[in-house]
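Yeah, one chain of the complex is gone here, protein chain that is, but the others are all in their spots.
Note that the chains take the letters A, B and C in the order they are written out, and that residue 1 is the start of every chain.
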Amino acid sequence: MNRLSDGGRVDRSAPLRFTFDGVQYTGLRGDTLASALLANDVLHTAPSLYRGRPRGIATAGVEEPNALVQIEGPGAEPMRLATTVELYEGLSATSLRGRGRLDPALDEGVYDKMHVHTEVLIVGGGPAGLAAALAAARSGARVVLVDDQPELGGSLLAGREEIDGRPALDWVADVRAELTAQADTRILTRSTATGYYDHNYLLVAEDRTGRPGPVRQTLWHIRARRVVLATGSHERPMVFAGNDLPGVMSAAAVRAYLNRYAVLPGRRCVLLTTNDHAYAVALDLVSAGAQVAALVDTRPRPPAELVDSARRAGIEVIAGSAVVAARGGARVQAVRIAALDAADTISGPVREVACDLLAVSGGWSPAVQLWSQSQGSLRYDEALAAFVPDEAAQNVDSVGASRGVLDLAGCLDDGFAAGARAAALAGFPVAVPPTPPTSGDGRPARPRPVWVVPGESGEPSDWSEHFVDLQRDATVADVQRAIRAGMRSVEHIKRYTTIGTAHDQGKASGVSATGVIARLLGARSPGEVGTTTFRGPYVPLTFALLAGRERGALFDPVRTTAIHPWHVRHGAVFENVGQWKRPRYYPRPGESMEAAVLRECGAAREGVGVMDATTLGKIDVIGPDAGEFLNRVYTNAFAKLAVNSARYGVMCRADGMVFDDGVTLRLAQDHYVMTTTTGNAAGVLDWLEEWLQTEWPELRVRFTSVTEQWATVAVVGPRSREVLTALAPELDVSNDAFPFMTARQILLANGVSARICRISFSGELAFEINVASWYGLATWESVIRAGEHLGITPYGTETMHVLRAEKGYPIVGQDTDGTVTPHDLGMEWVVSRHKDFIGKRSFARADTARTDRRQLVGLLPVDPAVLLPEGAQLVADAEVAVPTKALGHVTSSYRSAALGRTFALALVAGGRERLGETVYAPLADGGMIAATITDTVLYDPKGTRRDG
Amino acid sequence: MTAENLPTLHALRRSPIGHLTDVLAEHSAAGRRSVRLREVPFLAQLDLQLHQHGSAAFDRIASALGEPLPTTPNTAVEAGDLRVLWLGPQEWLLIGPDGSAPATADLLRAALGDEPGSLVDVSANRTTLELAGPAARQVLEKGCALDLHPRSFGPGRCAQTLLSKVGVILHQVDAEPTYRLLVRGSFAQYLADWLLDAMVLL
Amino acid sequence: MSHQLPAHQLPEHPDWLWRTPDPKRSYDVIIVGAGGHGLATAYYLARNHGITNVAVLERGWLAGGNMARNTTIIRSNYLCEESAALYEHALKLWEVLPQELEYDFLFSQRGVLNLAHTLQDVREGTRRVNANRLGGVDAEWLDTDQVRAFCPIVNTSPDLRYPVLGATLQPRAGIAKHDHVAWALARRADEYGVDLIQGCEVTGFLRDGDRVTGVRTNRGPISAGRVALAAAGHSSVLADLAGLRLPVQSHPLQALVSELLEPVHPTVVMSNHVHVYVSQAHKGELVMGAGVDSYNGYGQRGSFHMIEHQMAAALELFPIFARAHVLRTWGGIVDVTPDASPIIGPTPIGNLYLNCGWGTGGFKATPASGWVYAHTIATGEPHPLAAPFGLERFTTGALIDEHGAAAVAH
Partner (left out) sequence: MLLIACPWCGEREELEFHYGGQAHVGYPANPEGLTDSEWAEYLFVRDNPKGLFAERWSHAAGCRRWFNLIRHTVTHQILAVQSNRPVAAGQPKPVIP
């Protein structure tokens, strides 16, 4: 066991059992899976993806390249990092070779979303973020503080710093207490800000595993007036031979394992550093009882105080040198150390030192991911050897280590100032709190980055064990190869080598990669090479979290009419039309769709049928200029329509193509009610508003959507009049008193007020009864009762389609497709010559005026029993030599009870000139159907039936 | 319509989520944190739109209602037993008790006089869901991107917005808080399902 | 990377790709934009027409625009005959290019399914299958069971909000590794002597009356016999510099990838109705596109709710993806025309040629686009396959309306 006997943030009274790669272990509450594994002396992860090299836990955080695991349960999930999985009782995980496995078992997790607004959002709960939160919260502004760890404190959790003469974590606890007491401050821990989007919109993923309630993760959508990024920094690895061996670990991780998790990850340690950080780690190692065999500093003259303190602890400091190779089999056994000259070449003998842990600090990369996502620019700071935030693009500041401030006092100063500033800019002025005294040595000395530690022999192109991206197994040799191939841009090299594209997205290694490239290109500085683009999410997000609760039953609204319960009770088969569920047909037990539809059609043609037509869009168009307005949007004229009369209209877009159609009724001089197709109701309302508001604001007319105000019951067939009479005894339904295309307002026998129109979409005598939707179901039921003795038959969309097709009425969206003019539909009669309307000018264009455009025609299969498939293509010749240009295609095709045969509608080039000609439909199965082109109106061409 | 046949008529009515009454009640009682959801069906609703030229009508309507129509965006006023919600620069929704639409419409029509304007009875177009309780705001925040903090949105505020995938008119009626959500009939079931699900997750 | 590659790993890249030359003072042809289309044009100018005194000018890094960002779907099952002919020409070229270019860019004919979820989708799908077969494009209609057999992870439950009612399948369709395609073309173009000049932004045109004689760039003026635009999302900006207004709008289009996963998804699935298109790339990441953002944008990023909707849709059709992770999202700038078809051909300005408007679907066209564009530039006459795609169609109204006709993306 590597667990230290005391210290750390783990709860020794709360042992947790877990399984890793099939073996049972015990860890403690407060552990991550990685720290628990290390405590159990498990360093190894799965071998590397491409080269099968042994790998071990290398970091203690989100930047981890190796320790990918599959959570087998509870809560199975592929591709998690052992370094970020909080240990829980019963956790079972297996190590992964860089590639996850999806579990076909249904995901039962619940994922939620929240939308909140705040004046100040602070990302990061380290000293800088806490200081910012404290300052901002004191202003009374709303403050949200998010941190990805279970505990606040950031890097203080891993250190031994003091603030105000007390352990820093006591200060953290005080700050937390004060923040918690503020009504308008919200602290979200285990919450990672993953994306920073336009207009200060950030996404925060909260992990609620192990929290009360059924929710596994919550995605917070936060709109902030000001943002303070206090995201800290990532320690960089270094690039030398064998740097991927298990036992090579970031120094910061070693410190975190020691101080936060009370785990000693090695017994005999060497440190390699380019900066001050490793010295504190070395001392911590010694006080934890480890042996520190050497501290290798790339700087020829490291700060004397640091060197002295190390030597006092018995540590050998080897300055101006680097580890040029790590050796070992399954784990590092020794490192080879050599002096480097100013040009980073080996300038002395190589010395080997045995060790089982190499702690590496290659310098610090400020966590600028979110800053960059916000479109803020970066600059390369030579003194810090790091990319730091430059110009902000949004209302944001970056503070603390995330902008290169590396000392604790500096971080606190920075945080307090930024928190107060953010609150003030959001309208809540507040004083900057004074910074308490801190331990530590102030600003660290200048680092000496060594981007590529040379191999002991060979050229960069040979250095295929100098790893740049561990997860992608990409090395200096790979980078060199990309450059030799002609690549110069960091973006190309990324794509050629795949560096930075793995699960860790190069969090720790990205800047190292830039350094390597700069070095190999002979660039003056990494600043010349730049970084690749930072993109969200900052950490990988489960698909399910992004989907949230809009899955399964909540995926998309199901819109139903007031009459829907009846349809369900009576066995309707439904069709999705937009978001609506519409009955398609009502099969009797054992009845096929074909039989049901023939039966329903028969009833409507011979007796009486009834259909729920509620889903049609309805818009009240009211005002003195309503008629004029309609004249401009419909191709035909409405201004002179008589009150209580109805007219069919077609709307085109400005390009002249049919866009919607429907019947509009005039209820009063200044009041029309328009119907639209089911799928287009919202689109048409938008269209009307657009033209009114942006083109014709002088017209005095207003629109109100009343689609759901009304339930519409269509009673159709020669015997519909009898049903109406029973339903509305006071209504004179005779043809003279109530002619076709007129409307009446009346009280039904049951007392319900109704608007009844004589409209027909079937060619038969028909009435549409509109009642307030509250009464829809009752009215439908009374229609059914009134028609019972007549065998009244409910019918669905399929029958409706057959009936209208027999009459040659097109359906917009089925017989048209956005490339069809009213003329193509044979509807010249609906196109006014006398007035202008939207789209009119387009009819005069060369192509729109062609006579060989595809036109709507009827088709009668030569064999009357054969049904043409909808979507069949038509050719002139039975002999088809592919490729052939089609004449057109079948848009609608049905069996007709009335015609006793099959028939179809089709769009055919120059179709109206071809009446009587035979065309052929070659089918996918090799068959061929011949059909004769006819007029579109196949049933009752004289229109004798509409009056009953 | 006469008073005698009202009960018979009302027996014929069915609200879009009338069948959920018990379910809503159960959830309201069972929620981990107290949030109550119920339907308030059959409220009278009138959509009124004026033209910018119509300020005289605006004044006449004010005296007819006893309150001017609210002109501050996103606010509602109470006028007797009516609630008048601002929907747009020239559009209002007048909400009254069940059955009051015809009388209110007559009143408004008279006030409009000859001036152009549009008045439409939309009582059956939307139904009303009432969500109340200390955690009601949190339920809404699961799917509504408006700033509902008391500093931005409180009693007397209203908005046309989206909740989940559904367009709603949101009206906060008291500070508990109690919200009313007016939703088109065809979407009511989905919205109720969505809210119930959200309530379970508090 | 370069050692012990398992069988399903990316193949080796060549050791040599291209030079980094300085611009000469003058070229016979300047191509603006080193995306897939610009590079293919350069390649075919040299290969088919022997024109090699050519420069491809690229403001950023080669193939760093939409070519770096697309979801790599290749198919030719378009509805309009003109489109199908052009894309089928491309597909035939894809079938020979890996050998011809001696670069295995992982062209994988794993088939593309377009799912149908409504009766209208079924009609549209059947129509497209029949049209394709007549046009010589392979196409099949699969019923729901066949869809399940072809791609077992698709949710074919009838209880779905929009159940899968069937699908069209183009067996020869598939994917290819986008970057490698670009590099393969670039390498050959470079070999022919074409100068690929990166970091060279065209900032204006040299004019002699109503014809262009070259371009201005951030690296100085360069004269040219002909100038051919292939700037995708930036076409309007360039046209504007030449005094031309185009029927093109630039919109963000986003995509995302998951982490690497063991193979789960054997084909390419597209669903217009539920708004999903997804494949699993060779390395193992799921590659998915989101929708086009409604507003104009040149920021190479879009609004996040598009991704959230995308994920909800993806889980609807692929429940197994629930716990996959989004690793990275990004955006491109797509140049959309009113009829969702490209514009290829001469312009009213002498010696200036235009190739743009490929919108959300130009990757698949890369070789054919280069082929016909090179022909047009070399001969001054539109290639027969490109002739219907001229600018003048917007005046006559002879649109090739894939949008209107079918609304199938990518």
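A few remarks follow.
As a convention for this text, contacts are C-beta pairs under 8 Å (C-beta built on N, C-alpha and C of every residue); 3 or more make two chains touch, one makes a residue touch a chain.
What you see is a predicted model, and the numbers here were worked out from it, not measured in a lab.
The chain omitted from view is touched by exactly one of A:Arg223, A:Arg351 or A:His671, namely A:Arg223. Screening B:Thr8, B:Thr21 or B:Thr72 against the full complex identifies B:Thr72 as the residue touching the chain left out.
Within the whole complex, the absent chain has one touching residue among A:Arg268, A:Arg351 or A:Arg845, and that is A:Arg845. Contact with the omitted chain, checked across C:Asp240, C:Glu262 or C:Glu381, is made by C:Asp240. Counting the whole complex, the residues of chain C in touch with the unshown chain are 234, 236-237, 240, 245-250, 294-299, 303-305, 338, 394-397. On the side of chain B, touch with the chain left out of the figure occurs at residues 52-53, 55, 58, 71-74, 87-91, 145-146, 159-162, 167.
Summarising the interface, chain A meets the missing chain with residues 197-201, 221, 223, 375, 393, 654-655, 686, 689-690, 693-695, 697, 836, 840-842, 844-846.
Note that only the chains that are shown with their structure count from here on.
Note: centroid distance chain B to chain C, computed from Cα atoms, is 49 Å. One finds 22 Å separating the Cα centroids of chain A and chain C.
In chain A, the residues that reach two or more other chains under the touch definition are 550, 556, 558.
Interface of chain B with chain A (complex): residues 1, 5, 8-9, 12-16, 19, 32, 42, 47, 49, 51, 53, 90-91, 116-126, 138, 141-147, 149, 152, 164-166, 184-187, 189-191, 193-194, 197-198, 200-202. On the chain A side of its complex with chain C, the touching residues are 49-52, 76-79, 98-104, 106-107, 109, 195, 197-198, 201, 203, 375, 464, 472-475, 477-478, 481-482, 484-489, 491-492, 495-498, 501-503, 505, 533, 535-537, 540-544, 546-548, 550-551, 555-556, 558, 575-577, 655-657, 813-814, 817-819, 842, 845-848, 869-873, 875, 880, 882-886, 889, 891, 921-924. Here chain C touches chain A in the complex through residues 1-6, 9-10, 13-20, 61-62, 64, 68, 81, 85, 117-120, 122-131, 133-136, 139-141, 153, 161-162, 179, 198, 258-262, 264, 283-284, 299, 301, 303-304, 307-308, 310-312, 314-316, 319-330, 338, 393, 395-399, 401, 403-406, going by the rule given at the top.
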